[in-house]
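The other protein chains are all here in position, but one chain of the complex has been omitted.
First chain written, first letter: the chains are A, B, C and D, and each begins at residue 1.
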Amino acid sequence: MGFLGKGLFQGMAVTARNFVGTYFDRGTREKLVTYQYPEEKPPLPENSRSFPFLVYDGTPDAMRCVACKICETECPPQCIYIVMDRDEKGKPQQRPKVFDIDISVCMQCQICVEVCPFEAIKMDNDYEKSQYGRFDDLIEHLPDLLKSNEYYNEIKPTEAKAVDAKLKAEAEKKAKKGTSKPAAAAPAKPAAPAPAPKPATAPAGKITIPEDAPFTAEQRAWLAGFLSAGGVATSGTGVSPVAVAETTGETPVPLPEATPAAEAPAGGWPWHDPGLGMSQRMDLVKAAPLADKLMAAMAQTDCHACGYDCRGYADAIAAGSETDLSLCLPGEAETAKKLEELMKEAGKL
Amino acid sequence: METIYQLIAGWFAGKPEWLPLAIAIAVPILFIVGVYPAIFAYTTLVERKALGRVQNRYGPNRVGRWGILQPLADGLKLLTKEDIVPRDADKFTHFLAPVIAVIPSVLLFAIVPIAPGLVPVNLNIGILFAFAISTASVLALFMGGWASRNKFSLLGAMRAVAQVVSYEVPMVLAAVAVVMAAGSLSTLDIVKAQTRGGLEIAGWFVFQPWGFVGFVLFAIGAMAESARTPFDIPEAESEIIAGYHTEYSGFKFALFQLGEYLAAIAMAGITVTMFLGGYLGPGIHIPYIGGFIAAFWFFLKLGCMILLNIWIRGTWPRVRVDQLMGFAWKVLLPMSILNIAVVGLWHFMGNKVLAWGVTAAILGLAFVILAKISAAGNIEKRTYRYAN
Amino acid sequence: MIQQISPIPTGMIETQTIEVSIGPQHPSTHGVFRMDAVLDGETVVGLKPVMGYLHRNHEQLAERMTWLASIPYTDRLDYFNSMTNNWALCLSVEKLAGIKVPERAEYIRVIVSELTRILNHSCVIGFMLQDLGAWGTPLLYAFREREKILDLFESLSGARMMCNYMRFGGVRVDMTDAMVAQAKDIVAKFPRFLDEFEQLLSNNEVLLARCQKVGILPKELAINASISGPMARASGVDYDIRKVDKYGVYGRFDFRVPLGEVGDVYDRYYIRVLEMRESIKILNQALRDLPAGAFVAPEVKLRNFKIPPGDGYGRVEAPKGELGFYLVSDEGGKMPYRYHCRPPSFINLTTLEDMCLGHKVADVVIILGSVDIVLGEVDR
Amino acid sequence: MTIPLGHYLILAGIIFAIGLAGALTRKNAIIVLIAIELMFNAAILNLIAFWHYKQFAALTGQMFAIFAISIAAAESAIGLALVIAIYRHYKSVDVDDIKSLKG
Partner (left out) sequence: MDYAFWTISGITVLGALLAVTLRNLVHCVLSLILFFLGIAAHYFLLRADFIGAVQILIYIGAVAVLILFAIMLTRNVTGEAGPQEVVGVKWWIGSLCAALTAGLISFAVRADSVAETLSPGPKATVAVADIGKGFVGNWIVPFEAMAVLLTAALIGAVVIALEEVRNRR
C-alpha cells in the first residue's frame, strides 16, 4: 500500500495538474470550462428549445395558426389560452384574437409543437425572458409571440427547411384537388383553411370569481386569465366566455346568435362531447338518423378545420354537397374511416 | 526594535529622551498592523483564485482587473452587514470572543524576524512566548461557541477546543527539537544557527532528517491549530453548520476570519523561521540592499507555505473528530518525542554525515512502524468480484 | 419518541442526549430532507428521516392527463437522470399497449441511458466528497464531464436536463451522425477522466479512513428492505435488472455486474466507479453497431392515443436502482386510471436509520451521501 | 524604576486577601478553587519580587517560582478532578451540601 501518505500526494498531483492545465488551455474548454456569461454566451445547438412562438409567413396577420385549440387541450400544464377571432357579424375567422402563453407555467416540453397539425407553433431558443413583474409580465400575448418564418429558418435551419417543404407539398396537393371550400379562405393563406372553433361548452368547468372577493382589478384580470387558461378539472358552474371576456377587459364579444349551423334541438346532442370515445358516441346514435350518426363520428371539437362546425359538416355530407370525408383534422383517420363506413351503409357512396 | 532604536537615537540627539524610543516602538507596530492584515486580505483572494483554478474555473475576476479589489469588496460588505446577536446569547462574552480571537494572532507576529536583526521584539524567550500566546486563541473559540447558546455552535466549540489543545502538544515538542539544535529560544539566534559556513541554504534545519520530521509535524500542528483542511472540523459545513461562528455576522464574523487567517499566516511565519531558515537566502550579505533581499526571501517562503496550505485545502477531504484525536496522540506525539531524542543523539555524534544517516534510518523506521500500527486497524485493500 | 438504542455507557461523564434536527435547511441533505437525530455527545443514538417537503402530486396529476402529457413530468421525478425516467414510463406503456419498438430506437435508448448512468455516478461521488469536506474539487471535475454529456443531450433532445426525449414506440428526434460522433468522442475521453478521478480519490488515506466500516448494510437487510441499484450490489446482492429482465436490447451487450462484500460507504463508492467502467463498455458496443432505420414506431398516434383496458408494470435499471411504473387503464383509454411510480431512492432511504445508529454525526452525512437520493424522486 | 519592594509585597498581600475572602465566602466549589489559584499567584509574585530586588545574585527566586507554578497547576488539576467526582456523586457543587463523610 506504500507509505501512509501516498494516496494523499497522488491526489495533490491531480489537483496540481488541473491547476497548471487551466493556464495552458487555450480555449479548448478541456481544463478551463467557464463561459464568462454576459460577455461570451455559450453557443446553443440547433434543437435547443426555450419557449414557444407563433410562425407567420410574410406579414404578421398571415399567421399559420387557425386557433383550433388542439395545443391548448394537449398542453400538460395548460398554459395556453386562445380566444377565436370573429368578424362583426360573429362569423368565426380562422385566426386567434387572443393567444396567451403563461411562460411562468410553461415547462418547455414541446408537446404543443408536436400536436399542432398546421406547423403554426415552434420552439424558440431565446432564454433571456426574465421579468420583474410576477403577474402580467410573464404572460406573452399574441404580438410578442408572433415571429417570421425567416427568423425560424435562421434559428433552426434544417427543421425549418423540412417544415417548409412539407407545407409546400400539402399546398400543391390541395391546389391539385381543387376542392373549393365554402368558407372563403383568405387567398394569402397557403395553408389549408383552418377550422375556426367556437369555444364549445368548456371541456372543464371554471371557478367563478365572486364579486365581493378582495381582489384589485389588475389581480382579478390576472386570476380570470389564469383560471380560464388553466383547465382546472372541477365541475363548477361554467363561466360563459362572455363573462370571462368582460373580466379580461376586452370588448365583450356577443355570443354568435346567427351561426350557420342549426341550433341544438331541445334535447341537445348528448354525444357532442370531445371527452367521449368513438365507440361510446356510436352507441348513443345507434337509432339516430344518418346526419346525427355522421355528426357523432366527428371529433366534436367544432374546430372548423373542415370549414363548417361539426353539425354543418355532417349536414353537408348528408346533403351530398360535401364529398371530401377527410376534412375533420382533429378526428384524423378514425373519423374519416367511420364516415366512409356510414356512407357505405347508407348506400350513398 | 533595538536596531531601529540605535539607528534613530543618533538623529534625535537634541529632542526629549523618550521620542526616539516612541518611534522605535511605533515602527514595528505599524509594520505588523499594516503589512500582515494586507497579506491576510490578499491571501483570501489568492485562495479563492487558486481553489478556482484547481477546479477548472476562474475565481473572482469581476471586482477590479483580476479580482484585485475583491478583498476590499468583501471587507466593505461585511462592514455594512447587520450585526445580529441571538436573543438569549451572553451579550458580553458574545462581543468579547472575536476580539480575543484577533489579539493572539497579531501578538504572534512580534517574534517573527524579517531581516537580519530586524525583528519587532527580540525576546530571548521568543518561541516560548509564541506558544504561550497561541494557547489563548483556544479561549476565543470556546467563548464564541458558548456565548451563542445554540447546539451546533456548542458542538463546534467543544470540537475546536479539543482539537487545538490536543495538537498543541506535538507542535510544541517539534519546536523543542529545533530549540535544542539552535541552543536558544530567540528567533534571531535560531535563524543564525541555520547559516553553516556562509552557505545560506545548506544550513536550513529542514534538510536534516530530524528537521524534516519536525517540519512535517509542525506544519500539521499549525494546520490543526488554525483549523484548516484537513482538520477544519470546527466549522465543518457538512456536519455542524459553521461551528462556533454560526451566530456571528457582519464585522464580528470578519474579525473571527481575520483572527483565524492571521494565526495561520503567523504559524506559517514561525515554521519558515524555524525550519526554512527565516530570511536566509543567497545575496543577503550585499551591503546596502542585503536587508531588502532578506525580507524578499522571507516573504517568498511565507507565500510558499500559504500556497501549500491552500493546495492541501483544495484536495483533501476532512478527517473525523475521533480520527483527528487518535492521529494526534497515537502518531504525532510519539514521533515528536522520538524526534527530540534523535536531536540529542545528533548533537553528540561528532561525524555529521554518519549522524545524518543514523538519524534518517531511525526516523524512517519509526514512521513505517507507526504507519503500520495506526493505519492497519481500518484500511485494508478491497477486492471486488463480478457476477457470473 | 424516536426509537433509541441505549445511550453508550460512557461512565466517565454523564451527558444527556441532545435532540437535533439535521435539515430541511441543511447544506448536505441533497435537497429538502430532514433527519431528527438524537445525539449522545457526537454519536447518533436515534434517527428518524422526515420527507415530503417536495411532494408535487405527480401520480394524481397523471390520472388527469393523457398518456403523452405525463412524459415531461417524468423528467421531474429524478431530475438528474431524465432519460431513464422517460424510458421507464415508455417501457411500461409499450408493455401495456403491446407496441413494438424499432431496432434503432432501442439502441438510441441504450446509448442515452448509459450516458445518464455515468453522468449520475460521477456526480454522486462528487456530492459525497463534498459532504466529506473536499471543498468541491472532485464535484467540479465530475460536473466538467457532465457538461459534455448535457451538451449532447441538448443538441439531441433540445433541453439539458428535462429532455422529454422518448415517446411510446421510440424516440422523438433521430440521432444524426454528428451527434453519434459527439457521443463517441465523449465515451473515448471518459476513461481518462475516470483514471484521474480514481487517482484523486481511491486510495486517499483520509477517504479510506472515513469511509471504510462506516454505514454497513448487511446483505440480508438489503434483500428484505428491497434495496436495489448500486447500494444493493455493494452489499453483495447480485441483482441488476439489465441482466434479470434483459429489457430493450441489453441482451446483446456483454458487460459484467460488479459486487462488493462488506457493503459500507467505501464499497458503494467503488461499485459506482466500476459500474461506470462497465457502462463505457456498453456504450462502445452500442455506438459501434447502431443500426439505421425508423427511430419511432409509425403506427403510434400522438393525439387521442388509447390503450385497451388492463394493467401492467414495467421497470428499468435506473442509475439509483429499480425504477418501475405500475399503470392501469380503464375502458376510456385516453387517461390512465391508476399511475404508480416505484422510486428507488425512496425505498433505499428506509434503511438509513439502521446504517446510521452508533456512528458519529459526521458519518451520518456521508452515509446519506452514499445512499444517493434525489428528493424529486423520494417525494414524487 | 523607582518602585520599592514594599509596593509589590502590599500588592501580593491584597491579592492574597481577596483569594482568602473568595475561598471563605463563596459557596460554589469551583469558585473556591479559583480563589486558591489567586492565593498561589500572590505567593509566586512575592518570590519573583524578592528575586528581582536582590540584584539577580542567584536564580533561586526564579527556580522556586517555576516549581511553585507547576505545583499550583498540578494541584488545580487534582482539585477539579475531585470536584467532578463529587458532583457526579452529590449532583451539586455547593460547598455546604458536601457534609457527609460517607464515601
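Note that in this section a contact is a pair of C-beta atoms (placed from the backbone, for glycine too) under 8 Å apart; a residue touches a chain by one contact, two chains touch by 3 or more.
Quantities reported herein were computed from a predicted structural model and do not represent experimental measurements.
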For the chain left off this view, which of B:A26, B:V165 or B:L365 is in contact with it? B:V165
Among B:I4, B:V54, B:L108 or B:L185, the residue in touch with the chain that has been omitted: B:L185
Chain B residues touching the chain left out here are 90, 92-93, 96, 123-125, 128-129, 131-133, 135-136, 138-139, 142-143, 146, 149, 151, 154, 161, 165, 168, 183-185
Applying the definition given at the start, please give the residues of chain D touching the unseen chain. 1-28, 30-31, 33-35, 37-38, 41, 44-45, 48-49, 51-56, 59, 62-63, 65-67, 69-78, 80-85, 87-88, 93-96
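Everything below uses one rule, namely that only the chains that are shown with their structure count from here on.
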Chain closest to the assembly centre - both centres taken as Cα means: C
Counting only Cα atoms for the centres, state how far chain A is from chain D in Å. 89
State, to the nearest whole Å, the distance from the C-alpha centre of chain A to the C-alpha centre of chain C. 34
From the C-alpha centre of chain B to that of chain D, how far is it in Å? 34
Among the residues of chain B, which are close enough to touch at least two other chains? 54-57, 314-316, 375, 379
Residue ranges of chain A touching at least 2 other chains are 1, 4, 8, 11, 14-15, 18, 33
The answer for chain A against chain B in the complex is residues 1, 3-4, 8, 11-12, 14-16, 18-19, 21-23, 31-34, 36
Could you list, by residue number, the parts of chain C that touch chain B in their complex? 18, 20, 26-28, 42, 129-137, 140-141, 144, 200, 204-210, 212-213, 238, 240, 243, 256-262, 266-267, 270-271, 274, 360-363, 365
List the residues on chain B that touch chain C in their complex, please. 51, 54-57, 151-152, 155, 229-230, 232, 236-241, 313-323, 375, 378-380, 382, 384-388
